[in-house]
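Only one protein chain is missing; all other protein chains are in place.
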Amino acid sequence: MTEYETIIGLEVHVELKTKSKIFCPSSTEFGGDPNTHVCPVCLGLPGVLPVLNKKVLEYAIRAALALNCEIAEYSKFDRKNYYYPDLPKNYQISQYDLPLARNGYLNIEVNGQTKRIGITRIHMEEDAGKLIHQGTIATSPYSLVDYNRTGVPLIEIVSEPDMRSPEEARAYLEKLKTIIQYTGVSDCKMEEGSLRCDANVSVRPKGSREFGTKTEIKNMNSFKALQRALAYEVERQIAVLEEGGRIIQETRTWDESKGVTLPMRSKEEAHDYRYFPEPDLVPLIIDRRWVEEIRATLPELPDERRNRYIKRYDLPAYDATVLTATKEIADYFEECVALYPNAKAVSNWMMGDLSRLLNAHNMDITQCKVSPRQLTDMLKLMDRGTISGKIAKTVFEEMFATGKDPEQIVQEKGLVQITDEGTIAAVVDEVLASNAKVVEDYLKGKDRAFGFLVGQVMKATRGKANPELVNRLLREKIHSQS
Amino acid sequence: MITIKDVEHVALLARLELSEEEKQMYTKQLDAILEYAQVLNELNTDDVPPTAHVLHLKNVWREDEVGEHLPPDEVLANAPETEGQFFKVPRIV
Partner (left out) sequence: MELYYLTAHELHDLLLKKEVSAEEICRAVFDRIDAVEEKVKAYVTLTRERAFTRAQEIDRKIAAGEEIPPLAGIPVAIKDNICTRGIRTTCSSKMLYNFVPPYNATVVEKLEAAGTVMVGKTNMDEFAMGSSTENSGFFATANPWDLERVPGGSSGGSAAAVAAGEAITAIGSDTGGSIRQPAAFCGVIGLKPTYGAVSRYGLVAFASSLDQIGPFTRDVTDCALMLNAISGHDPLDSTSAPGDVPDFTSCLKDDVKGLKIGVPREYMGEGIDPAVKEVVGQALKLLASLGAEIEETTLPHSRYALPAYYLIATAEASSNLARYDGVRYGYRAEDARDVVDMFMKTRSRGFGPEVKRRIMLGTYALSAGYYDAYYLKALKVRTLIKQDFDRAFEKFDVLLAPTTPTPAFKRGEKMDDPLQMYMSDICTLAVNLAGIPGISIPAGFVDGLPVGMQLIGKPFDEGTLLRVAYTFEQHADYNRRRPSL
């Protein structure tokens, strides 16, 4: 049985979050009633002309710099001609032979190894509209068109075919998303369509120098879908080759429910896009000083930030990766450690309870009611012994729900830890007195009985008794009894 | 020089449906025009840059500001077929 090597390249489209569209002043706001964010230009009415939104160029340069690309000195727009109902002019204004940026890369970590994935090019283009079908596109007797999305600015990021597994492809996409989010030019949400991905996949016998025939895979709407689709396609291609067949160069769509890729209905003809320079737009000469100004405003990017956390805060790589997953999370973390030096403690709480609650409520950290100051104040309360670790969990949940300060919550709910030995001793005596059988069990060797007794003391003190004291006093008294 | 097959291919690319008669006519006419256009090959243009724009304008752009939208009724006013606030088209194969 031949061993095969997988070759994967990804084409990613990212929606830039400028306020207005790329070639007209219509709003890019997501949602909105159909055909309410349109004007004569993005509708492609007779006689209209495009005018470039400068911010789109700025954001595109920003993203390209974050991806280590070379920014072209001379760039221009071209028309890509094809017919489709969601494309008002039946051509898309895009860039063909002189794209904005080239020769970039990003690093991914897979199985503890760092690997560089090349980025061939990045170019600007306009988005098309949305089609709505009754049922599926194949069975619907008609379709409805909403042009709100036409003209929303996109950058297309084309990778080198450097990925060798579906895992690597996924890691690439996740890293790409994180880097671009850091630059602030896009939300990169696959579920909202601001991040879209198509893949080119082929296989070849290991050791072979030639590339196999590739297929294009579309309609992968999540990171998981990407990985599953690629895994399926690789297997499918290998199966075809093993049976002596040939791979047909085609576009296939991922069917999420069936878990397979299927050939897309073949288009009428192979696409001849008849690219030519857009006559309604003039060329761009990109000033080097402007590029450097933009570069200077880039934040510390994910890899650098992660490495800095490992060194500076002595955090494990895993923690550092989670804490730098988005710029907002990393900013939050650093605000915390500015107020409170125990980075690991902060990390634990952020990766633990904070993360859990955010996920449960489908929120991201920017919507969190707990401020860094409040979180660190809570940690300080723990250090001072005012509350125990267990009580802190309750306090935190309350902070998350209400946004109140920890001190206030502790006061209002009377959660101050009981640290007075005498008080605890009294409770311990009572518990021991009412649970003589359990004490006997424990002394006979049933260790779990101890936990029960601890629990009873905690119950009686409504969780506020200092756990170390409870443990110590219980042990002392039990052993002193016997 | 240009054949009926070429004309059929081009008509498809341009989304034009031609009758057999039209295909014949256009093949003849386009052939004559393209034949005439061959005269351009008399010129050596190896070192000549193409002129895509006559004015040497560069870097024309606008600020990122939201402007007025067309009211929805005006958007759909010229539409041959609509449903609610959507444009309606026949099935897409």
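Things to note:
Letters are used for the chains, namely A and B, taken in the order the chains are written, and counting of residues starts over at 1 for each.
Here is the rule we use: contacts are C-beta pairs under 8 Å (C-beta built on N, C-alpha and C of every residue); 3 or more make two chains touch, one makes a residue touch a chain.
Source: prediction; values computed, not measured.
Here the chain not displayed is in touch, across the complete complex, with A, B.
The omitted chain makes contact with just one of the residues A:Lys17, A:Lys55 or A:Arg79: A:Arg79.
Taking the whole complex into account, subunit A touches the unshown chain at residues 40, 43-52, 79, 81, 83, 85, 88-91, 143, 145, 268, 272, 274-276, 279-282. Seen across the whole complex, the unshown chain contacts subunit B at 2, 6-7, 9-11, 13-18, 22, 26, 29-30, 32-34, 36-37, 39-43, 45, 48-55, 57, 60, 62, 70, 74-75, 77-81, 87, 89-93.
We adopt the following convention: only the chains that are shown with their structure count from here on.
With each centre defined as the average position of its C-alpha atoms, the distance from subunit A to subunit B rounds to 40 Å. Every residue of subunit A that touches subunit B in the complex is listed here, in rising order: 18-20, 24-27, 33-40, 43, 51-57, 83, 85, 131-133, 137-138, 140-147, 265, 268-269, 272, 274, 277, 279, 281-285.
Residues of subunit B touching subunit A in their complex: 9, 12-13, 15, 52-53, 55, 57-70, 72, 75-76, 83-93.
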